[in-house]
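Yeah, one chain of the complex is gone here, protein chain that is, but the others are all in their spots.
Now for chain A:
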Amino acid sequence: MADLRIDLAGIKSPNPFWLASAPPTNSGYQVQRAFEAGWGGAVWKTLGEPILNVSSRFAAVSYNGQRVAGFNNIELITDRPLEVNLKEIYETKKRYPHHAIIASLMVEPKQEKWHEIVKRVEDVGVDGLELNFGCPHGMAERGMGSASGQVPELVEKQTYWVKEVARTPVIVKLTPNITDITVTAEAATRGGADAISMINTINSLAGVDLDTWNTIPHVAGKGAHGGYCGPAVKPIALNMVAECARNPHIQVPISGIGGISNWQDAAEFMLMGATGVQVCTAAMHHGFSIVEDMIDGLNHYLDDKGIASVKELVGRSVPRYSDWGNLDLNYKIVAEINNDVCINCNKCHIACEDTSHQCIDLYTENGQPMLKVREEDCVGCNLCSIVCPVDGAISMVERQSAIAPMTWNERQLLMNSLSK
């Protein structure tokens, strides 16, 4: 079995799977249950000034019968007194000294407020702090959460204030509701952040009820935007993690968050530069026990790859992520259809015919329906293999290019030099 222990900016946990700051980490009871189930760490539901919540709070998006493809919430930070949370954090840490407990914090952008809360939570023995600069709803209207997280100067300044007094590692949690997340990530590092975590939720409206015309969810007939998370946001989160990971100005560990539902997602985030991951929606959908397969699956994966420690996975795919201008214009792949495996649903044909490059021919051979790719017209877009419902029926295969590799950037350089 591989070593799954991680060390994220000095915060150690028995495995890379943490529960994100959210409803699952609302109380000591829940966090202790999670640790019993196998979670390596928990970021406690955000602490701050007492707030009031509304009902209802959650909504989800189903896709073709698949429930919780995406999840939306308008719940605010903890609505329990700070003292109660601190007491339970203390008790939980005492019982589970080897698990990571990180306190998520959100206060007004004032130095004394940050100083006060940091001291209080560190006094009960947390392993680290996570500054919530990402919550997109409710708190943002009061100048906190994503409202301050969207202003690089505020991110930097508040991080700095925290670092003035913090004795434990400080993680800055970033909002995706911004044009370029690397800008705020850089601001966090300038402020002294020991790590960054991303993404918080994305501004969202889950739906509209077609009978009542109310928003989903609604509170007494009125709605407000919420924060979107769950499997649907994974590609957005993965890109943001990767963009930060490959940015030379951001040299702090990353805690990956956003739609991670299983060990495969976790491994992808780690390959793209995350030191560990945080999970929420998957646990809310299935309960804490899903971590069992996350641990088990990751273990087997690492064993199969001959990797001794999960740490060796971190960032391995980052060098492969670049700008479009660095992609080889002369690389060529084409679709190849295996008619022995094909079940003749013809989805590849119609997808190509209607929406791509019209290069999959439908014909009959010895009375059998057949499909064939006209390679000379195939641009290697992948669409046919994406819509194909059968594994192994369509492969995208590499074709030797007659021309040497050349990227757009190289081409521009060449053109410029020629025109001089």
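Structural remarks
What we mean here is this: a residue touches a chain if its C-beta (ideal position, glycine included) is under 8 Å from a C-beta of that chain, and two chains touch if they have at least 3 such contacts; residues count from 1.
Throughout what follows, contacts and distances are computed from a predicted model.
The complex appears with one chain absent; UniProt names that chain "NAD(P)-dependent oxidoreductase" among the candidates "Sigma-70 family RNA polymerase sigma factor", "Peptide/nickel transport system substrate-binding protein", "Peroxiredoxin family protein" or "NAD(P)-dependent oxidoreductase". Of the listed positions A:183, A:362, A:381 or A:396, the one in contact with the omitted chain in the full complex is A:362.
Only one residue from A:1, A:343 or A:379 touches the chain missing from this view: A:343.
Although one chain is not drawn, the whole complex shows that of A:1, A:327, A:390 or A:415 it is A:390 that touches it. Where chain A meets the missing chain, the touching residues are 64-65, 343-347, 349-350, 362, 389-390.
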